[in-house]
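Heads up, one of the protein chains got dropped from this complex, but the rest are sitting where they should.
Moving on, here comes subunit A:
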Amino acid sequence: MVVTALAIVRVSDLFAAVMLSGIYGLLSASFFVALDAVDVAFTEAAVGAGIFPLLMMLVLGVTGRYEKTKLVPIKADVVKKLALVLALLVTGALLVFGTLDMPIFGAADAPAQQHVNIRYIQQSPTEIGIPNMVTSVLASYRGYDTFGEVLVIFTAAMGVLALFSSQLFSQVTASKNKAKNEMHEHNVLRIVSKMLIPFILLFAFYVQFHGEYGPGGGFQAGVIFAAGIILYTMLYGLDKARQVIKPTVLRVLCALGVFIYGTTGVVSMLAGGNFLDYSVLANDPVIGQHLGILVIELGVGITIAAGMILIFFAFSQQAETQLGEQ
């Protein structure tokens, strides 16, 4: 990982940098597996090694492949450089200093293992009744944080929409842009992807509904689903993809996922519990927990998938408009 990180900084070919950061994502995913954090690893693999390089490549399509080092000479004076180096050194030294007498990772007597964790591990099977404890914590004990995370994605999608032109939603300009996309010529890729995409989407659904039992859940499923659609868009062009899923529909879906999550909370409030208290959703608290988790994971999946695809559409719209202008 260190070597990859250094290489990313050194390399001036941005395409290589993006690929390297994809590798970095995959490496850190394996790192998380080695630490027995499979859910985190799954997310990192889907985001760090999946969506992130895709989006960055799209950006490169707009900006060009190489750093423009010659056009923008770096003129930072010595004082500034020294200050920067000093700040970095201090930060690094502090981090090392801070970890020196930190409890040893995985030690049984570390505070992190001694407090809230015990209940999560010992009681969640009876209180919530699902085998994957990570999902229990994520979706129920700390379900409100997850609600917040979904809103982070929602906010990000809204921010991207705010930045780019609203052409995406108007149907008139859709097929006017006959920008030449090199990918259109790649027949092998198109056929192979045609076979793969249904399985990618199916796998997304598996991850979505299997999150209670194994690693996975709404976040990963949403990202995988979005990756399938994005692959299709890259190979067949934005126009075709827009016929499959209309951007206006995506926008509604993106809000809908948030609503599903939020409404679950409000309904449990109306049923006499606190916000996001799934136990009151059914007569048996454990069944209520099941139901609640299933519904909110669905909300998560919808918002994430719709948000990611929207962000991608907005970028590729921008790319096509720029190509059209040239």
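Just so it is clear, a contact is a pair of C-beta atoms (placed from the backbone, for glycine too) under 8 Å apart; a residue touches a chain by one contact, two chains touch by 3 or more; residues count from 1.
Keep this in mind: contacts and distances are computed from a predicted model.
**Student:** I want to check something: the complex is missing a chain, and I'd like its UniProt protein name from "Peptide/nickel transport system permease protein", "ABC transporter", "Xanthine dehydrogenase family protein molybdopterin-binding subunit" or "Cation:proton antiporter".
**Tutor:** Matching "Peptide/nickel transport system permease protein", "ABC transporter", "Xanthine dehydrogenase family protein molybdopterin-binding subunit" or "Cation:proton antiporter" to the record, the invisible chain is "Cation:proton antiporter".
**Student:** Of A:Ala34, A:Val78, A:Leu95 or A:Met195, which sits in contact with the chain we cannot see?
**Tutor:** Residue touching the chain left out of view: A:Leu95.
**Student:** Among A:Ala16, A:Val62 or A:Leu151, exactly one should touch the missing chain; which is it?
**Tutor:** Spelled out, the listed residue whose C-beta touches the missing chain is A:Leu151.
**Student:** Give the residue, chosen from A:Val18, A:Ile51, A:Leu161 or A:Ala319, that touches the chain omitted from the document.
**Tutor:** Among A:Val18, A:Ile51, A:Leu161 or A:Ala319, only A:Leu161 touches the chain that is not shown.
**Student:** Looking at the whole complex, which of A:Lys81, A:Arg119, A:Lys194 or A:Lys246 touches the chain that is not displayed?
**Tutor:** Hidden-chain contact among the options goes to A:Arg119.
**Student:** In the complete complex, the non-displayed chain touches which residues of subunit A?
**Tutor:** Residue positions of subunit A that touch the missing chain: 94-95, 97-103, 110-117, 119-120, 140-145, 148-149, 151-152, 154-156, 158-159, 161-163, 166, 251-252, 254-256, 258-259, 262, 265-266, 269, 273-279.
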